[in-house]
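One protein chain is absent from this view; the other protein chains keep their places.
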Amino acid sequence: MITIITNNELSTGIETSKRADGRAFDELRPIKIEAGVLKRADGSAYLELGGNKILVAVYGPRELHIRRLMQPNRAVLRCRYNMAPFSVDGRKRPGPDRRSVEISKITSEALSPAVFLEKFPRSTIDVFIEVLEAEGGTRCAGITAASVALADAGVPMRDIIVSCAAGKADGQVVLDLSETEDKEGEADMPIAIMPRTGEITLLQSDGHLTSEEFEKALDLAINGCKKISEEQKKAILSRYG
Amino acid sequence: MITIITNNELSTGIETSKRADGRAFDELRPIKIEAGVLKRADGSAYLELGGNKILVAVYGPRELHIRRLMQPNRAVLRCRYNMAPFSVDGRKRPGPDRRSVEISKITSEALSPAVFLEKFPRSTIDVFIEVLEAEGGTRCAGITAASVALADAGVPMRDIIVSCAAGKADGQVVLDLSETEDKEGEADMPIAIMPRTGEITLLQSDGHLTSEEFEKALDLAINGCKKISEEQKKAILSRYG
Amino acid sequence: MITIITNNELSTGIETSKRADGRAFDELRPIKIEAGVLKRADGSAYLELGGNKILVAVYGPRELHIRRLMQPNRAVLRCRYNMAPFSVDGRKRPGPDRRSVEISKITSEALSPAVFLEKFPRSTIDVFIEVLEAEGGTRCAGITAASVALADAGVPMRDIIVSCAAGKADGQVVLDLSETEDKEGEADMPIAIMPRTGEITLLQSDGHLTSEEFEKALDLAINGCKKISEEQKKAILSRYG
Amino acid sequence: MVTIIPEIIRESITNLVKNGERSDGRAFYEYRGISLETGVIEKAEGSARVKIGNTQIMIGTKPQIGEPFPDTPNVGVLMTNSELLPMAAPDFEPGPPDERSVELSRVTDRCIREAGVVDLDKLVIIEGEKVWMIFLDLHVLDYDGNLIDAAVLGSIAALINTKIPETRIEDGEIIVDHEKMISLPVKEKALMTTFAKIGGELIVDPSLEEEQIMDARISIGIREDGSICAMQKGGANPLTKEEVIMAISKSQEITKELREHLPKN
Amino acid sequence: MVTIIPEIIRESITNLVKNGERSDGRAFYEYRGISLETGVIEKAEGSARVKIGNTQIMIGTKPQIGEPFPDTPNVGVLMTNSELLPMAAPDFEPGPPDERSVELSRVTDRCIREAGVVDLDKLVIIEGEKVWMIFLDLHVLDYDGNLIDAAVLGSIAALINTKIPETRIEDGEIIVDHEKMISLPVKEKALMTTFAKIGGELIVDPSLEEEQIMDARISIGIREDGSICAMQKGGANPLTKEEVIMAISKSQEITKELREHLPKN
Partner (left out) sequence: MVTIIPEIIRESITNLVKNGERSDGRAFYEYRGISLETGVIEKAEGSARVKIGNTQIMIGTKPQIGEPFPDTPNVGVLMTNSELLPMAAPDFEPGPPDERSVELSRVTDRCIREAGVVDLDKLVIIEGEKVWMIFLDLHVLDYDGNLIDAAVLGSIAALINTKIPETRIEDGEIIVDHEKMISLPVKEKALMTTFAKIGGELIVDPSLEEEQIMDARISIGIREDGSICAMQKGGANPLTKEEVIMAISKSQEITKELREHLPKN
């Protein structure tokens, strides 16, 4: 038998109105985005959101060698979401698992509506998302960073997709769930939108929400997206402006 | 330690001359065959034999994309025998194992002599056999059902291959071994034949047989095949007749 | 708990100046090489060095089917180093592991400088090294045998690469470490050379050596290579001479 | 495999929808015929064969005694797995589950897990040491569109149909009594409905043809009390907020009707 | 890889057989030269190198202490594995065993298992808990036809050659005594013979050339008392009942001669 004494810093901080980490219900975690951080990739971006550290590289549009994936009238947008072995408590075994396969798929669907894929028939645009450190909300952070990396690569786009989650924790509908809120909370709902039109390109939900809570969470998430969108623009501007 | 109390219904039924399940030595288990049970497949068949439930789909002749498998002067007949995870006591792990790889190979060899493969150079005919429930003799049941599915797909054939096992259980040479007889018996010998000529396209044997017992078992199995052949014809007729 | 009583014949033989197996510091284990031992392969060789038993087959130059490996102006030399499950104490699981992948890579690099690869654009030369029994120094033995097999296959070469290790065991710089010396010793340094020029095509080192010890070991290994080179020539001559 | 849909088919289906019609004559919020049988596989502890139109899935459950996950020592385990069999469509290939198959099993799993369909607390045999693990295997036999709704409907039916042996502890030993089979504790019957967006309209239960040309897809999981337990958007085009809200509201109605197909537990 | 045999070679071999001859001058029921050495790998607890003509297989055994299968708690375990090494033929490729390799190991395994070659009852160390597992690994080095007969012959020889350490229990602990090596309990020497059907005739021990053009193949496993322990038909053409019966009868004769090559145990 092995007994583990943990040193859980967050466990004492839970209070009434404020959230465990002291944020208001509609407050994002601190965010930082930087574009153009890698040499070899055609485009790249680095994002920190709370304890999340995400690095994204984009290659392409480039030739697609795998015939059965080729589209005669447009490019395919392939995404690979991957967690570093050291990114989580305990060690994540290298290689794809079912969770990362699903996230890769929905990430590709979330980003595709913004990209002028029809300009590059028979090609591929490859988006590699590496989670260097994970603290809740990595799929949204990955999509947000991927958009900046696509812009950095000069891929022609209709809009800069942005992603954020809302959900329910401690009985309260809140924005941008932390790892603890995600684990212990009642629901998590990641979305992605095209900020110009407000259209939704990603929507998942996990947990228990009434219709009213859902609408509240959706509005909260859309607002969160808009704030993050500003950070994306700053990152792109400070690289090219 | 875990103790398991089983509820073995068959264990009390063993008597002298009759078999554990009450059949005569040359008696088949109840059989039911239906053709054309799936929408998407080019041909399909469903078969029940005792407790076995087998579903077969046929696609093709169709283009073969894997170059190194291509035959310049004929089609290849590819078979995939697969057991559903819930088809057996205990759970079968999904995916091929050595047993299913061997059965797939000998099934392809058992069916090939009947198919006019030479009419379709550079093509493939794909036979997918799914064991939904297994109760002894699934490889024979799969071959029998596959022939009906091939006919349902309109694949041109010389004959409708039929398959059946005989073997030795409780010291007696018997037809169509049940799961219990297969496990506890002395020998199992699955065969497949072309009913028009009586030629043998599958022959395996497992266990202990004298030459005399072998001949007796072979005759028994051939007779069994002939009875099952009638059921195949009925299934095809009731679909197209 | 399982207690294992071993029957370790070598453990009593350690003395002062001589090595555990009685050899002088610059003495090779007994060696035997035979060329042309397989029917199907284009070239082959069998080598015994102490307790090592190595079989090598060469196919090619032949067409390379995998496009992304193809070199427009020369052949690729592919090596596969593989240990038989029964070649070691305990059973080695079949299939490549990280060690065999690395050895395959450095073997290919060790052999390539001697082969006129530029004569065979878009082709492959395949070298299959099977360790049937392992007793320390299999990578060197594999390279030495592979050269003979390449010659047996009639592959045009500048020189017959030869390989041998030196290292440090029991505080002494010694030639051609046995399995025990490799395991318990301080350093192991396998090399391969082009015997005509003395140029080095393989060099690895593992363990603890001062610069002086390194130079001594390198000279010892080069001398060992030269002796083994004579055995290679004999094997080739006795096949074709 | 890339399936290329001729532009003329896309236009024809889209134009129909714009005129308030569907190619098979259904209304926008009408399902195809549903058939649901349970107990069809005797060797499975629970099973169901579900058909929605020609889409057909066989579902089986298998209980195993195993160890709980370290972070949830006092609940049983439910494992959902799906295979898009190569028999089910000409472009499905043998091999490990691809991303469509993974999405299907994960969405089904989330709907069941988050709605609390199975009372996992009751699957504990020895706290922190031994629990029942229920394997839920989805075997997709025929693919004619809308796998998600069929998967969830069939899974709930198979779980209701499942019987596991009673266990008790005697002298520190686990007795697994196959003579006393008890129903799996199913306490909630959440279901999912999927909508396709075509020509700016939402239609329920898309057929294969409709799926192939749809702009986007949204699946909503609804519990018996009308609350939402799961959502999954799919497809390479966006949805508006209004469309999502409308889909939820329609789902709340439609799942009530769907639930009538389930066996009693 | 598809190997295309020129029609002219097919005809030439077939015509020879129809005239009662074989291309290498053998009689129909004559094997190529057989060589069998045992104890060739010192680190293997048992080993054999078998050659039939140019076909060559190295076989080694490795004992390991492990747990018995739950449904057979009182017998040891024999695991047969084969690799068609890429060195053995230009069309063999590296990677996991393909269907030919799987068939080879499974047919060999069945022949040995069903004939009761190894007395598995004697491999129990602690009933229901610890048994010897014998790994039998077939390493195919050179492929010139008729792997099955070579595999079975060499496997039986390697098993006869195998020595495992004595075990005893002292104070509840297993003592594995490598100073006292005992022979594996081999109680039966079943062998297989393989026939190819060419031009309507059966010939034994087909060479590679004959295998490539044969219509069908039948392998028969025969125990020392002449009874049948295993059969496996191969190839894409049928056999008649009479051909099968004839093959069995010939096998019963030929295995007696083959058995002379085995070492004494």
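Should a chain be cited, it is by its letter among A, B, C, D and E, assigned in written order, with residues numbered from 1 in that chain.
Operating definition for what follows: a residue touches a chain if its C-beta (ideal position, glycine included) is under 8 Å from a C-beta of that chain, and two chains touch if they have at least 3 such contacts.
Since the model is a prediction, treat every value here as computed from it, not as a measurement.
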| item | value |
| --- | --- |
| Contact set of the excluded chain (shown chains only) | A, C |
| Absent-chain contact - pick from A:A20, A:L38 or A:M157 | A:L38 |
| Of A:P30, A:P85 or A:G154, the residue in touch with the unshown chain | A:P85 |
| Those residues of subunit A which, in the complete complex, touch the missing chain | 1-7, 38-41, 44, 51, 53, 55-57, 59, 62, 80, 82, 84-91, 94-96, 126, 128, 130, 132-135 |
| Missing-partner contacts on subunit C, residue numbers | 68-72, 98-99, 101-102, 104-106, 109, 112-113, 187, 189, 193-194, 197-211, 214-215, 218, 222 |
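Everything below uses one rule, namely that only the chains that are shown with their structure count from here on.
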Remaining connected clusters, assuming subunit B were absent and nothing shifted: A, D | C, E
| item | value |
| --- | --- |
| Repeat of interface C-E, chosen from A-D, B-D or B-E - more than half of residue-number contact pairs shared | B-D |
| Cα-superposition angle relating the copies subunit E and subunit D, to nearest 5° | 120 |
| Maximum centroid distance from subunit A, chain identifier (CA atoms) | E |
| Interchain centroid distance [CA atoms averaged], subunit A/subunit C, Å | 50 |
| Separation of subunit B from subunit D, taking each centre as the mean of its C-alpha atoms, in whole Å | 31 |
| Multi-partner residues of subunit D (at least 2 other chains) | none |
| Junction residues of subunit C - those touching two or more other chains | none |
| Touch relationships between chains, expressed as pairs | A-D, B-D, B-E, C-E |
